[in-house]
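Only a single protein chain was left out; the remaining protein chains are all shown in position.
Naming follows writing order (A, B and C), and every chain is counted from residue 1.
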Amino acid sequence: MADNVTNERLTDDAFHAQRETIFREQLGRAPYDLDEALAFSLENAKRGTVAAVLQKAKATGVAAVVPRAGVASWEGQRALMQMLDEAGAAYLPITIDSLTRELQFAEAERRLASSTTEVSALNGYPIVAHGIEANRRLIQSFDKPVIVRANAVDLRITAETGLASGGTAFVSGPMYATLEYSKNTPLSEGISKWQYIFRLMGIYSEAGVPMADDAVGFSQSGTCSVPALMHVGVILDALIMASQGVKHIMLYSMLQGNIAQDVASCLAVEQLATEYLHKLGLDDVSTYVASSDWNGAFPERRPDAYGLIAANVFAAAIARAPLNYVKTIDEGIGVPTAESNADSIRVTRYLMNLIGRQAHAWRTPEIEFELHLNLIQARAILDAIIDLGDGDPVVGSIKGIGTGILDIPFSPNIHVKGNVLPIRDASGAVRFLDHGALPIPAEALEMERERLSHRSADPSALGYQDVVDDLQFLELDTFDPATGTEVKA
Amino acid sequence: MADNVTNERLTDDAFHAQRETIFREQLGRAPYDLDEALAFSLENAKRGTVAAVLQKAKATGVAAVVPRAGVASWEGQRALMQMLDEAGAAYLPITIDSLTRELQFAEAERRLASSTTEVSALNGYPIVAHGIEANRRLIQSFDKPVIVRANAVDLRITAETGLASGGTAFVSGPMYATLEYSKNTPLSEGISKWQYIFRLMGIYSEAGVPMADDAVGFSQSGTCSVPALMHVGVILDALIMASQGVKHIMLYSMLQGNIAQDVASCLAVEQLATEYLHKLGLDDVSTYVASSDWNGAFPERRPDAYGLIAANVFAAAIARAPLNYVKTIDEGIGVPTAESNADSIRVTRYLMNLIGRQAHAWRTPEIEFELHLNLIQARAILDAIIDLGDGDPVVGSIKGIGTGILDIPFSPNIHVKGNVLPIRDASGAVRFLDHGALPIPAEALEMERERLSHRSADPSALGYQDVVDDLQFLELDTFDPATGTEVKA
Amino acid sequence: MTESLQGARVVIGSIGDDIHVVGITILGHALRNAGAEVIQLGIQTPVEEFVATAVAEDADAVFVSSSNGHAAIFCDGVRGLMAAAGADDVLLYVGGNLANTAAADWSEVEARFLAMGFDRAYPSRTQPAQAISDLVADLAQRRSASNG
Partner (left out) sequence: MTESLQGARVVIGSIGDDIHVVGITILGHALRNAGAEVIQLGIQTPVEEFVATAVAEDADAVFVSSSNGHAAIFCDGVRGLMAAAGADDVLLYVGGNLANTAAADWSEVEARFLAMGFDRAYPSRTQPAQAISDLVADLAQRRSASNG
């Protein structure tokens, strides 16, 4: 199957055959009753959906702020979600543990049994182990809609369970799951497994439950990356989603600390999505920019983390992103406490409000510079991939990984060339130190080179060690206690 | 005496006569031995001065971050300063309690006796009650220089004590102390008492100890105010200081939440100071913009306070202010704990560093708009005042208070007309709702009217209640928990 | 605009060495809007001036504000001096920022000021509407008590 994967929509037959197989193989049982699940979901969706929240946010200009969070026990997860609800999350997350994601359902169940409301032995909520009935009770105990958050190559059972339980949004796609999260999986396999999930979402949507999905692309690598390259992944994920019938797509834009570049990144990803969805004739899709707080190494000290989150919110507010995925002030330490989750939402909302009022004043020439650069880079790569696939982005991506016209930095996946390296310029904006075989236009390379020359008179002297140092850029611990000032790097 | 106050420098005779009188009247003793104090100070200044810290900050572009803090007991104050030192304060504050400021030295001494290291019965450090010897031990126990912070009409004994104890900077001036801090004192009296202090600082400076002073002007009224009007006070204070021989002046610029206006405010106050000091032939004075975190009602919740401080730091960093007076995340609650002081300094430093690197990208047209507006308003008022005094700003100010060409909002002082009212526009920038008799040029009024029209189609419909509501603007508590979004005002 | 304080006479000011003017400005404005006759003493009002004004103006209530952390220093004697001046029936309210550390617990602070003889003590951020409706109630109760 994985050999001739294309961007075609899965047929009903193929979908249902695959459905039988995975339920039998992974759970040793027949599939959930889909009609029952759709009927439940339709009823449940009357109470609200993630798509509706996002539509409202886009229309009113008041951004939805959403955290990520999951613990093992039902009561613990209930308490966590209640606290996030009160803190003002626009919709509520259920983040799934990584044993479940890796299909180790039995082990997840064992660890759930050894977890208490206070102590979680898992790094998320084992949604399969809890079972649909308990999940529904959990979800229906809140007024706000729920997103089920997970990322891995094969989340078909997790998605089936999450959607049947009343979740109205899901996370991720094949680019992120395969190339940023898996060691051995070929991209073709990741795509085909995710196409199943998107088709499932399509079926729910066609039944009247508008399912939404986070297109993460290469935007959560945990390292800095050139925004255009992150967008390539987002757009490819989005095209694959939309082709299977997903109608509401959240476009990730990870914020990296250089505000002009971050604003441009949010603007670019929306523009690119519109362009390329249109190019493939997928016009009836709604998109929402999801600005996402910095996803790499966070400062350990809370005040610094507040500062970093503030810098991110500035960018998101200026770009008027309708959705912000917020990190917490405990990110650099460990799984956040309930209180720090609430505090992180509050500081985000406060600044969204304050800066949102003055956003129009901050569309600067620097943002236009970054936007132009971003667009010409992303279009060059996307066009080359789609051409390589003779118009099919799936075929093009799979081939592109082999030739390196699709390549990313710091990938754990053995099939990725890994010749690309990002580096920060003197202002903290992210550039290519090495663009490998990515078809970056000469104009863009020249723009980047000029910017890098402010960091080092001879940009070619910048090397791997600078890349490594940059990984900790936002920890920014350059304080000299003796003089009470920051020592400039 | 107060009747014919001018901007002339105090003669040595007048100074020493006044010195004898105040020591006798207020402390019932002879003045401190000035030669001994100068000798001590000169020796002590070798370890560093506030002026030197500021010179370095201005030269390197790495801002000095300084908190304000004072408690009653010596040990408590020592512990507080040590913590601020470790947190990275560029120089250390000793804030004086308000009984001492109001010359109730005996009562302050009684309350000191009932204070412990843990519990302070006073809202600051009673510097006169502690005595020079103890103060010197306190100041000399730190490597960093010390600023003595106080504000009131008559701080002559406090200043004498602070300087003789080894402080190398002092706070405030007659505009702030008289018009923002006193109910009955006429401006002439406030000016003449502060001229004494500035002359004292001049004497130290001439002896080789470069004393620095915060020109606060109308920048700490506790309410929002049009920046140009705040600057008028700062410039008048600075001119009076410089005329008595103060050579290092920190120019306050209070940050109010609209970042473009705040950046412009920092740029304007420096430009105005240079212009008007030059106009009066006072060219050998160094000035340092002191961005000061919002000084009005603070949000009660810590994450909100972090957000507000972050917004302020953005402005300060873009303006490249060499000095930032930081508020704390506990400001809205009460006298801050040591820990929240440290946290507030840290978040400030983190963002100064991060945003400082990208400051050049944010000199926007909006900032130029605000800068132009600020300058034409401030120059019109300052020129009118100086004209009224036939070239003497002191004479002009005193007359101006009577005619209302010098007027401020929310003054507690009975001599102030109080016809001026500030109001926020839709972006949070502060405009005149009523400019009373201030000689604001037509061009400026038109610029403001246009901006206010975005808040209300009919700006003349905005009234006193809107002003009152605006006082709590930065508490911004518009959160709707049910939807998890901010409800726009 | 509610006129529920029609006829009531309220003396208001910041006490002692306190220079915070914003709270009393707003509060005075709100009391006036609610129909009261407001005698605004402004900042740094000595205890004696509160008492003398209350007597001279035949006040129904005195609103003492203190924000600078020195409330405990200056508020202690108010009730005693009022009594000595024969004005024991005047309502005494106190508000502003009565503690002097962020760590203070409000219920303890409140108890302390009630013990000093204030009829009501308010935490910071009290909305004027709250104080106004309390005053309406307290005045009504007085009236019915003196009628009954």
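Here is the rule we go by: contacts are C-beta pairs under 8 Å (C-beta built on N, C-alpha and C of every residue); 3 or more make two chains touch, one makes a residue touch a chain.
This is a predicted model, so every value here is computed, not measured.
Although it is left out of the displayed model, the omitted chain contacts the following shown chains in the full complex: A. Among A:Q77, A:S120 or A:Q377, only A:S120 touches the chain that is left out of the view.
One of A:L280, A:I333 or A:I376 touches the chain omitted from the figure, and that residue is A:I333.
Among the residues A:A297, A:I376 or A:A437, only A:A297 touches the chain that is left out of the figure. Residues of subunit A that touch the chain left out of the display are 98-99, 101-102, 104, 107, 111, 120-123, 180-183, 222-223, 296-297, 300, 330, 333-337, 340, 410-412, 414, 464, 468, 471.
Going forward, only the chains that are shown with their structure count from here on.
Note on connectivity: the fewest steps through touching chains from subunit A to subunit C is 2. Relative to the C-alpha centre of subunit A, the farthest chain centre belongs to C.
Inter-chain spacing, taken between the CA centroids of subunit A and subunit C, is 56 Å. As a whole-number value, the distance joining the C-alpha centres of subunit A and subunit B reads 46 Å.
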